[in-house]
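One chain of protein is taken out of this complex; the other chains stay put.
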Amino acid sequence: MAFAQFVVNGLLVGALFAAVAVGFALIWGVVDIINLAHGEMVMLGGYASYWTITLVNGSPTASPGLALASVPVAVAVLFVVGYALQRFVVSHVIGTDLFLTLLVTFGLSILIQQLGLQAFSADPRTISVQFAEQSLDIAGLVVPKVKLIAFVGAVALTIALFAFMKRTRTGRAIRAVSQNDEAAALVGIDVEHVRAVTFGLSSAIAGGAGAFVAMILNIQPQMGLIYTLKSFVIVVFGGIGSVPGALVGGLLLGTVEELTAGFVSSKWTLAVSFTLLIVLLVVKPQGLFGEGMGGEAE
Amino acid sequence: MSQPTQQRTESDSDVVLETQGVTKTFGGLTAVDDVDLAVEAGEIVGLIGPNGAGKSTLFNCITGTLTPDDGEIVLHGTTVTGKPEYEIAREGLGRMFQHTRVYGEMTVMRNMLVSAKRDGGIGSVLRRPSEEAREQATELLQYVGLWGLRDVRAGRMSFGQQKLLEFAMALMAEPDVLLMDEPAGGINPSMLNKLIEYIRSANTDREVTIFLIEHNMDFVMEVADRIYVLAHGEKIAEGPPAEIQENDRVLDAYLGRE
Amino acid sequence: MADSNRRSFLKLAGTTGAIALAGCSQQGDNGDGGSGDGATTASSGDSGPQTITLGGTMSLSGDNADLGKLYKQAYELTIQRINDAGGVEGGDGNTYELEMVLRDDETDASKSKRTYQELIDSEGIDYLLGPYSSTVTLPASAVAAKNQKPMVEGGGASPEIFMQDNKWIFGLLPTADKYALSSVDMAKAQSPSAETAALLAEDDTFSQSTAKGVRAYMDNQGVDLVVDESFPSGTSDLSTNLGKVRDSDADILLLAAHQKHAIVMAKQLESQKVNVDMAMATVGSLNQSFKDETGANGDYVYGPSSWAINADFEDPVYGSTSDFASAIESEYGNTPDYHSAAGESVILTYMKAFEQVDELTPTKVRNAIRDIEFTSAYGNIAFDEKGVIDKEMLVYQWQPENGKQIVWPEAVQQSAPVYPMPDWSER
Partner (left out) sequence: MSERGHYARQMFAFTDDHGWKLLAVLAFVGVVLPFVGLEEGIDMTILVELFLFAILALSWDLIGGQTGYPSFGQMAFFGVGAFTTAILVKDVGVAFPVAFAVAGLLTMLTAGVVGAATLRLRGGYFAIATLGVLLSAQQITRNLEITGGASGKILLDVPSDTVFYWTFLGLLIAEIAVVYYLQSTRFGYVLNAIRDDEGKLTAMGVNTTYYKTAAWMISALFTGLAGGSYSLFNTFVDPNVGYNLAWNVEMIAMALLGGSGTVAGPVLGAFGLHFAVVKIETWFTGWQLVVLGAVVIVTVIAFPQGIVGELRERASSMEYYKHGGQAASESPGGDDGGTDTDANGEHATDGGESL
């Protein structure tokens, strides 16, 4: 029973990590940027949702409907933020040395974090979702309602992204750019625009995840780093650049962490996931699911 | 083993490079299928075949980049199959790549010096390159006409210049056998004759046995003493250029008649 | 707080550094700016009142900026009030205005050595304000000792700071190992008396010190520790640990961590169906922002404080504790907590010491601080031989009817604790 409970805890929170990491993987796969400011997108998404609710209700307490309605706001705001960042900043270092892109996104990360600090103060904030703090009892397992909502929401975001990539013209253009940007340019795709859209999508999904983080946990200007680091682990689990791999990787990371917390001790959770990251890279660099899954969404 | 090997037993002492029944498959597709061939000292041997015939895969098996699923690679009479790539190279096997590869951010001179055959033990690694190496590099650069560019970053030069540099680098290592993957590819016609001259003189003056893949038929027919033909991973013909040009199976393979 | 003089001094210091970098030998003019007891305090020259500059670093950005802000407010307002009232009447007969140079250490312990050295040498500061958080305070206190400058701090509570035989450091917070003790006392005294406890501790210096202190204490008091878990600061979700608490049937839950985790605990107690008689968090559970964010889930949660906002202490600058509280509130719009009060008393400690010395030197001021005894908005200020204030923690509880109430010790309580906390099914 304990085992099942830990797995459930892991999956519930893992879906959020997954939604964050999916964006990270997308931008890595398509634009070839390791975005160290990705965690900050989660943070901004959380605040977008928080302030939307506060604006409507006067306090960060929301009915489940309003809470859910704030998610698209976060998604939209972060899409614009991501699009602009790519267009005006990151595009300058596309295709250069790996570390130049790392430095620029690192610079963005501290810049956004510190501006967030000035704008929002360092106080942690959280959204209270009415009637949703209680738990369901499913076969003896404790399943918090708000986490269930977030779980479904995070998975839905991921699937929406996946469908977007598969079904829409823009999605196809993104895949074309990821496979061969020069060829894509030759067939008339505006590569710069597509990259910016990809950055926007990546940030948007992270922002949506951030809204859910604000509901089930809390948000703070400095919260981003840990999400960026977890995204690294997840992306390695799932295979670098793979969107579906990131989803599975996120669920897996959540589960591994909660099992570690449950059966060993919570103080070892991060040590275990970072060590797993190294081991996996050394033993199976293509990720747990091999190239098969990786190829699809790229 | 298979027949060709036995046929040439009397001349075995002259064979420097030999493949015996080499087979390589990738996920069910057989790229190289039971190929026997032998290159004798002092020869210039061509390897031709339509696209996807398995020529580059065979090269990669010989150099140790890939490990064959079956068969043996014999260099100077010793089996080298399964050895690491760098060890095979040290036994006298040089290689030039299809896409020219030089060390783009190093100067031309350093490209040459780093390609020199290593002499001595660990200590020599921690010393400045020897005078002999410098002289040899100077001579080779003058020979291929790049001496004036010795202090230029190699990646800055034109494709043709890089190709010449790669050739000079290959000679710098003093190989016994040099594998060249499409040396004439991407070179403008005016340079082609120069290249033939360089290859010939390397072969005669420096006693380098040359084994080359080539798509440019005029080029290969002119330069090679002997030619092997691969199609669909199998060896379908071998012989002097004149014979190969007359060979029906070769024509079929190239024209897609089967 | 910056005047033009300081700016130009600073530029000069910058130039010196640049010259050193360029490799020229213009080094003779530094190093004598602030060393030794006889050094003069930075003065604004002319004929105006003399000034004493206090200097230090604070977590103005970085992980603890929320608390760093409280100190900064208290420092600034107190200095302003002192100057408005005519300044400090020095024991040497002069009147001094106070100034302050406050740098940002980002709660980064690798910054404090250089920054404090810079304050001493380049800014000529003789009287140091301590930083926030134990990790930053440790190297900073070593700089103070080495340069023989007193440092009064209201933000570093790890007992290790005061175990180094450092005669120059004075702390206004009870040490971290004491933070959770009075909560245990309280739970022991209730009916039913607490017999088992769960302890969840963040893995930072401060929280680990707190955990260590309370662990030993509970062992001593015969409280059985049934869950004892640490978690990385980066952990965002406590549900598995709270699940352990639920399954262990512990009577009380102690969370040694900061506000971020206090909020997560308050939210997840309900969803994880944890019913304990007492749930307390060591830091961050008593701010108004904690209650604002957690709403009804924050009800009944306990927290320790070294200070009571409604206590009635006399204060030489503000008048009384409540005057101090309302001054901060009207100036900055947020309610002060014990961090603010400790910050205020850092300044007052210096003021009192300056008043008592016949000559303003770091050593004399340090000696005066050792023997100091006065009352401020924070309470009675006096230091033990290690340099720590002798204070016990009060225990507060958020009560749905009355708001935040002192519930322990009984002698000063405003309301009786609602103990046990009601089960979630009954709320």
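Order of writing sets the labels: A, B and C. Residues in every chain begin at 1.
As a convention for this text, a contact is a pair of C-beta atoms (placed from the backbone, for glycine too) under 8 Å apart; a residue touches a chain by one contact, two chains touch by 3 or more.
This is a predicted model, so every value here is computed, not measured.
K.L.:
What are the shown chains that the omitted chain is in contact with?
P.N.:
So, spelled out: the chain left out of view touches A, B, C.
K.L.:
Just name the one of C:T175, C:S209 or C:T321 that touches the chain not displayed here.
P.N.:
From the options C:T175, C:S209 or C:T321, the contact with the absent chain belongs to C:S209.
K.L.:
Have a look at B:A41, B:A89 or B:M217 and name the one touching the chain we're not showing.
P.N.:
Final answer for the missing-chain contact: B:A89.
K.L.:
Just to verify: which one of A:L66, A:A84, A:I110 or A:V191 makes contact with the chain not shown?
P.N.:
Of the candidates A:L66, A:A84, A:I110 or A:V191, A:I110 is in touch with the missing chain.
K.L.:
On chain B, what residues meet the omitted chain?
P.N.:
63, 65, 84-87, 89-90, 94-95, 97, 99-107, 110-111, 113-115, 117-118, 124-129, 144-146, 148-149, 151-153, 155-164, 169, 173, 186-188, 190-191
K.L.:
So which bits of chain C touch the chain we can't see?
P.N.:
Missing-chain contacts on chain C: residues 10, 13-14, 16-18, 20-21, 23, 25, 27-28, 30-31, 35, 60-61, 102-104, 106, 108-111, 113-115, 117-118, 120-122, 134-135, 138-139, 142, 145, 158, 160, 164, 166, 203-205, 207-209, 230, 232.
K.L.:
Considering the whole complex rather than only what is displayed, give the residues of chain A touching the chain that is not shown.
P.N.:
Chain A touches the missing chain through residues 32, 34, 89, 92-93, 95-100, 102-104, 106-111, 113-115, 118, 225, 229, 232-233, 236, 240, 267-268, 270-271, 274-275, 277-278, 281-282, 285.
In this section, only the chains that are shown with their structure count from here on.
K.L.:
Counting only C-alpha atoms to place each centre, which chain is farthest from chain A?
P.N.:
B
K.L.:
Once you find the CA centre of chain A and the CA centre of chain C, what distance in Å lies between them?
P.N.:
36
K.L.:
Need the CA-centroid distance for the pair chain B / chain C, whole Å please.
P.N.:
Going by mean C-alpha positions, chain B sits 74 Å from chain C.
K.L.:
Can you list the chain C residues in contact with two or more other chains?
P.N.:
Expected reply: no residues.
K.L.:
Touching two or more other chains, which residues of chain A qualify?
P.N.:
Where chain A is concerned, no single residue meets two or more other chains.
K.L.:
Considering the complex alone, what residue numbers of chain A touch chain C?
P.N.:
On the chain A side, the touching residues are 2, 5-6, 9, 13, 59-61, 114, 117, 121-126, 128, 133-135, 142, 144-147, 213, 216-218, 220, 222-223, 225-226, 229, 258, 261-262, 265-267, 269-270.
K.L.:
In the complex, go through chain C and note every residue touching chain A.
P.N.:
Per the touch definition, chain C meets chain A at residues 61-66, 68-69, 203, 229-232, 234-237, 239-241, 243-244, 247, 259-260, 263-264, 267-268, 270-273, 287, 289, 292-295, 297, 424.
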